[in-house]
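Here is the structure we will look at, set down as structure tokens.
Here the complex is missing one protein chain, while the rest keep their positions.
Up next, subunit A:
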Amino acid sequence: MEYMNRIYKLDEYSGVLTCDAGCILQSLHDYAEEKGYLFPLDIGSKGTCQIGGNVSTNAGGHHFFRFGGLHGTVVGMEVVLADGRVLRMNVDVSDDDNNDDCTHRFQQSSASLRKDNTGYDLKQLFIGGEGTLGIVTKVAVACPALPTSKNVALLVCNSYSDVLQILKTSKEELGEILSAIELIDSNTMKFVQKYGSGIGDHLISELLSPEAEAADKQPLFILVESQGCDQESDSSKMDAFLTSLYESSTIENGFLAQDSKHIEEIWGIRESCNPSVARAGYVHKFDVSIRIEAYMEVAEEVSDALENANLSDLTVCVWGHVADGNAHINIVSGQCDKDAVVQKQLKICILFSYEEKWLDFCGTRHWTIEAQVHVTNQGWSCLGAHVTDEEFI
């Protein structure tokens, strides 16, 4: 797919970008930026992932809160079905040299229109379809205008109820310019400090100061981003927002980015969460949607469940798109002898993967599973050597 990486065009009036499915997400960001537009999907792996894959897995990303998901922003696509038929749904292929080669056409359109209400919206089945119904070969995505003013702050709270207050206040004070709210818990931040790439080190050591450590606090860190088109007005909104949080003691402290370098550092810390935790040991990853109110209860309940199952030496890390109620829960098992790790992993798998138990565990808490539970590569190969099929199932 990586060879199918042509960007066809970006309509300067509708903002619709049409491209091949093999385009790297970062290249779409760069192309759109040149033309004064912003590609609405932004995830940590944008330097390597392809848009076709993003569409097939319905990737959410940092700006889901502001721009919505791919179900809304993808306005057209071309897919190849299992029997070889090419299905085109509202995607402009006039620039595609291979247009005439295709002998089977189920549906044909000649423009990536911003709005297409004709018939059933079949493309929705392929978004998140994970390739089960067809391979996505082209997409048309509606891009918003590039915001010219960006403000980012990293806030420190003592409890989740403060975080809930931030969510409310941000909608009131930042309103239409609010573009992202991300949560990082203490356990995750400590792993970023230890195993991260070094970006934002200076800031992290202030966040995890020895004083805070001594007070045995488990602070929660919230990244708030605003994007708009008037720097002066946006800065004053951000200032009013932070002042109101500080004066009401909703936040213990906050760090406001003064320039692009600070913005890169704060986002760099957020994007380091996943790779840092992966370097910390063997990781069990859960990507779940939770009622926003109960977001942090997750970590507590998972910790309790692990304790009750006599599984020790595990760190539960939580980070994610808190404004969407989407949490990345990672259970990290420290570096210890392989056999012990494997046994532990097996038990975790059984505890959380065995469908009935998992659905039961989730159902009573109104969670939904966004992604399958999976064990890291090292884990699988170890498991294979130790477990028979019957035992596993």
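Please note the rule applied: a residue touches a chain if its C-beta (ideal position, glycine included) is under 8 Å from a C-beta of that chain, and two chains touch if they have at least 3 such contacts; residues count from 1.
Methods note: contacts and distances are computed from a predicted model.
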Chain excluded from display, named as in UniProt, from "Dynactin subunit 6", "LSM10 protein", "Histidine--tRNA ligase, cytoplasmic" or "Electron transfer flavoprotein subunit beta": "Electron transfer flavoprotein subunit beta"
Sole residue of A:45, A:124, A:165 or A:235 that reaches the chain not shown, by the stated touch rule: A:235
Hidden partner chain, touching residue among A:256, A:292 or A:305: A:256
Candidate in contact with the missing chain, chosen from A:149, A:165 or A:303: A:149
Residue, one of A:130, A:206 or A:297, that touches the chain absent here: A:206
Missing-partner contacts on subunit A, residue numbers: 148-150, 202-203, 206, 229, 231-232, 235, 239, 242-243, 246, 251, 253-262, 264
